[in-house]
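Chains shown are a subset, placed as in the full complex.
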Amino acid sequence: MSDSKQLRDYQVDENINGFVLLKQIDTRVTNSGKPYLAITVADRSMEISGMKWDTTENEAAALKVGEVVAISAVRQEYRDKPQLKFFEIRPTTLGEPNNPADYMASGPMKAKEMEEEVNALLFQIVNPTWQRVVRFLLNQYHEQFFTYPAAKSNHHAFAGGLGFHSLSIARLAQSVVKQYPNVDGSLLLASALLHDLGKVIELSGPIATTYTIPGNLIGHIVLIDEQIVLAAQELNLDLFSEDMVVLRHVILAHHGQLEYGSPVRPLIKEANILHQLDELDANIQSFDNALAETNPGEFGAKSWALDNRSIYKPTEK
Amino acid sequence: MSDSKQLRDYQVDENINGFVLLKQIDTRVTNSGKPYLAITVADRSMEISGMKWDTTENEAAALKVGEVVAISAVRQEYRDKPQLKFFEIRPTTLGEPNNPADYMASGPMKAKEMEEEVNALLFQIVNPTWQRVVRFLLNQYHEQFFTYPAAKSNHHAFAGGLGFHSLSIARLAQSVVKQYPNVDGSLLLASALLHDLGKVIELSGPIATTYTIPGNLIGHIVLIDEQIVLAAQELNLDLFSEDMVVLRHVILAHHGQLEYGSPVRPLIKEANILHQLDELDANIQSFDNALAETNPGEFGAKSWALDNRSIYKPTEK
C-alpha cells in the first residue's frame, strides 16, 4: 500500500496488498464446523472488518493486536457496509513498516501544536494556586495528555483526542469569558485543562484502548480528584483553602448530574459552564462522527453517543 | 423620590416618599377580621413587598397594577428579607411621573443598541430563504422583540430580555461557527434570532407579565412555528422545501427533550447546538440572578430556575 493510497480509497472488488494496523482478531467456527478468522484492521483513513475463510490452528496466535501487519485482501460490500475478504495476513518482517502510530487515526492537531497552545493558555490562569496545580499535573502526565484518546469509543476516540478535547473546551471557555462579565477565567481554564486528565489512568493507552481496573472501579472523575489532592500535598497547598475546594468541586461536578457519575451537582457558576461546554464539544464531535457516515438528504444509523437518535444530514449547505 | 435615590438605596427604618411602579395589590383580612393591603412595588433597582395595615373599602380599587403610584412608607426587615410598611399609597396626579417604563428593570443593553447589532447579524444569514423569513418576522414583531421579557420570572425576566437573550445566543453561535468547521452559520443565526419569538404571543407584555391563553394552550414553541408557516405562505416559499423543514425543525427542537416541551428531539447538528447555547445562556443568567442575592463565601437560597440547587459564591475572585 503506497503512502498515498489509504483503505478508504479502494473500490469494491479492488485488491489490496499492503500494511495496516491490526485492531482485533478472533478464530471462529462456521456452522459446518470449519474455523475461520474474523479480523478488524485500520489505517488513518478508516477501520474495516472481514473474514479469512481458511485458517490454521496457530495463524491467529502469531498475530498481535496493536501491531502493524501485512495483508492481501479484496474490498467487498455487505449490507451497504464495506468489508474485506482476506487472502493472507502476517506479521511484518525486518525492513517493513512497524510503527503503529503511522496507521492510527489522529485528530485535527499535532501534539506539538496542541502543546504550544496549552502553554500559551497557562499564562491566562492568573490564580497562582490553580496555575501551580495545573502545571504540576500537566507536567506529570505530559506525554499521555497529548497522545491518549478521550474515550474508548464515541467522541474523540482518536490518539491525541484527550488533549484536543480539553483544548477545544478551553477555546470555548475563552469565548464565554469574553462575552460574559464576572466569569472566573482562571478557574474555567484550569478546570478545562484538568477535567478529563483522569482518563490517562482510566484508559490503557492510545492503541487498542480498554478500561483499566482503576478505571472501572474508581472512574476518571475521582481519579483526577485524587491526583489533584496529591499534587496539593506535594506543593504544600492547603487542601481546604477555598481555592482548592472550589477547583476540586468544579472538576468533580463536570458530568453535571449525579446519574452521569458526578458525585456532586455543579453549585458554582464556572462548574456549570464547564459541564455545558464539555457536553457541547462532545456533542459536536459525535454529530460529526455520525454525519461522516450519513448521506446528504438522509437519516443516519441510530447513534449510541447521541442517545439513540438517528440524525439528519441536510442536502444543501 | 429623587431620580438618584432608588429603592435599593434605603436603609432599614428610613422613610420613603416617592414614586414607584405598582406590581400587585390585594385586600386581605387579618385573623381578627380587619382588612389590610398586601402590596408589591418596584423601580429599576428592585422589587419589594409589604403591608398597609389600615385600608378602606375602595382603596385598592382606585389603584391599577402596571401604573406609577405615589407612596409614603418605611423600610423594614423581616426574616432577613427587606419589606415596606406603607402609610399611604395613591394614584399619581397631573404633573407627577406616570411613565411605567421609567420604573422597570431593564437589561444591560438599550433597544437601540440591540437593534443595530441584530441588523448587522442579518447580513450573515446568507441563505435567502432563512433571511427572508427572519426579516419578515422580526419586522412583524419588531417592537415586541426588543421590549418583551424572555420569561415571566426566572432568567431574562426584564423588559428587553427577549431581544437580549436572543442576541446573546447569536453571539455564542458566532464563536462556535468560528471554532468548528462545518457548522451552518446561517441556520444557527436565523434560528437563534427566531427561537423564542413565540414569546411575544405567549406572554402578555413587558409590564405585569402573565401567560396569555394561547401561551398556556399552545406554547411559544408551536406559536412561532405557526408564524413561520404563515410567513412562508406570505413569501411564497415552498413549505416542504428542505430549507423550510430544517428551519422549523431546529426551532421546534430547541428545548432539547420531549419532556421539556419540544415535540421533536434535535436531529440536526445545528438544532443540537442551538439547544445547548440556549441552555448555557439561560443558566449563566440564572446563576447571575442567584449570585446577586448571595453573600461571598456562602450558599444562596434554593433556586427554582437551577433545579433547586443552592449555589455557592466564592469569596475571592
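First chain written, first letter: the chains are A and B, and each begins at residue 1.
Definition applied: a contact is a pair of C-beta atoms (placed from the backbone, for glycine too) under 8 Å apart; a residue touches a chain by one contact, two chains touch by 3 or more.
No experiment lies behind these values; they were computed from the predicted model shown.
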Note to self: Just want to confirm the stoichiometry: 2 copies shown, so how many copies does the whole thing hold?
What the structure shows: 6
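Just so we're on the same page, only the chains that are shown with their structure count from here on.
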Note to self: So the centre of each chain is just the mean of its C-alpha atoms; given that, what is the distance between chain A and chain B in Å?
What the structure shows: 41
Note to self: Give the list of chain A residues in touch with chain B in this complex.
What the structure shows: 168, 171-172, 175-176, 179-180, 182-184, 242-243, 246, 249, 265-269, 272-273, 276-277, 279-280, 283-284, 287-288, 291, 297, 299, 307, 309-312, 314-317
